[in-house]
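Before anything else, here's the structure in question.
Showing chain A:
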Amino acid sequence: MKGNHVKSLHARLGALVAGMSLLFAAPALAQGAKPAELKLGITTFSSGPASVFGVPAKAAAEQWIEEFNAAGGINGVKITPVFIDEGLGGDKLLTEYRRVVQEQGVKVMLSAISSGNCNIVAPVAEDLKVLNVMWDCGTEKLLEDRRYKYVVRTQANAVTEMVATVVYLLKTKPDFKTIAVVNQDYAWGRDSWEIFRNTLQALKPDVKVVAELFPKFGAPDFSTEISRLQALKPDVILSTSWGGDLDTFVRQAGQRGLMKSSLFVLPLAESSAERLGAALPEGVIIGARGDHYFLHPELKDEPKHKAFVEKFRARTRSYPIYPVYHMVAALQAVADGHNKAIKANKGQWPSTEQVAGAMHGLEFKGLTRAVKIREDGQGLEDQLLGMTRNRAGYAFPVMENMMIVPADLVTTPVGQKSPEWVKTLKPDVLKSDRIKVYAK
Partner candidate 1 sequence: MDALIRTEGLSLSFGGVVAADNIDFRLDVGERLAVIGQNGAGKTTFINICTGFLKPTRGRVWFDGKDVTGMEPRHIVRFGLGRSFQLPQLFLDHTVRQCLEISAAARQGRLSFFKPLAQSVNRREIEHTLELVSLRERGSELASSLPEGQRKLLDVAMALMLNPKLLIMDEPTSGVASEDKHDLMATLMRALDERKVTSWFVEHDVDIVSRYATRVAAWIAGKVAADGPPAEVLASAAVRREILGTA
Partner candidate 2 sequence: MARLFDIRILTIAGSLLCLILGLAFPWSKTPIIVGLCFGIATLGVAAMVRAGQVSFGHAMYACIAGYTVAFLARAWPQLDGLLLILAGVGASLFAGAIVGVFVVRYRGIFFGMLNLAISMVLYSVIGKFYAITGGTDGLRINRPTLLGIEFERAGFETVLLVGTLLAAIGLGILVQRYFQSASGEALAGIKTNETRLEYLGLSARRVLWDGYLFSAGLVGLSGALFALVQGLVTPDIGSWLRSGEFVFIAILGGSGHAIGAFLGAAVFELVKLFAAAYMTGIWQMLLGITLIVVILVAPEGIVGLLMKKSALATPRRKSPWGTRREENKWTP
């Protein structure tokens, strides 16, 4: 009886395992042969607060891939996306990540939005020898602490963004005395403030920080923080918050007149502007984490960009925000990287290692100015900032007085550590003639 049990159990287990292998196994690829399709894993938030970024980015990926495949794909190979929800949490994300890589034969991953998730997946990608394109996360530490062969970033990092913001602030309002910060209480809020503060102290040491407030992530109410800021009356209030937190803060600050008495600097507010509408007043410094905007002073009338914006609006009924541009940049970089590797491989389909090699040093152009990926894997993406103005034709304030700060001017050079580097910045940087200012 017992023997029978065990035997039949074994038989059943055997069948199960065999069945599951069939289900998950990827067709083996001979070196150099063109695959039937390029499976591309994309991690993005479809749930949780950061889905304000993930959902538009996913729509952008679908739109771009459709067009790209219709135009022939990479050397005839079509891209098939596999989406993973980052909102499941780090452990489930990693499980899914490894499942699509190890069982579905995905060779290229676009991951991730959250810096925390980038920290989790980067070493795994290196272990699994899969090309990982960090398409939206900003943590600069990752690529500074370790040199990765398979991990690259196709957009700027937090240092580029924050230093450029300080540059914009000091060039538009050089004479302020006090500043306060209200950031979300998690790595991005804390780290971005640290870079901002160190940069500001290097470039304008006489500024006094009067309050450092870190309300918890997802806080529904900032009344107390706003009262305190009204009592302190700082000249400038910085917030690198995003999503619902930023919306709530701007709304409550606006309702209580705080935005009239202090200059607000909101480096991520481009992604909230359309939602906030009239709640976002004029005269606020906003940024978009990169060199892209649907009213980009140089590119808004470029046919490729214009067509994309129109199609995206038709598809989602909203203007593209920065994660959309970041997604397109990453996809473009993957396509260009493959093409570069194919050329280097004498027309043969390249190995993942060859593609990863080609990504380093790649220069590509998505919907922005050209971006160059350095030898450490970090992309050099210029930064665009502006000030809010209401303009006819838009139900929400748009950027004016735009300024584009070139990336190499405000990014930590290869091999240096950001915390030390920002302290070495000199006020001369503000006078650089490479910073382009667009009146109007």
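Basis for inclusion: all candidates are chains of the complex that A comes from, given by their letters.
To be clear about the criterion, a contact is a pair of C-beta atoms (placed from the backbone, for glycine too) under 8 Å apart; a residue touches a chain by one contact, two chains touch by 3 or more; residues count from 1.
Not measured: the values here are computed from a predicted model.
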Quiz item: Between 1 or 2, which touches chain A here in the complex?
Solution: 2
Quiz item: Inside the complex, what are the residues of chain A that reach candidate 2?
Solution: 5-6, 9, 13, 17, 20-21, 24, 46-47, 83-85, 88-92, 94-96, 98-99, 101-103, 115-116, 119-120, 124, 127, 185-187, 190, 214, 216-217
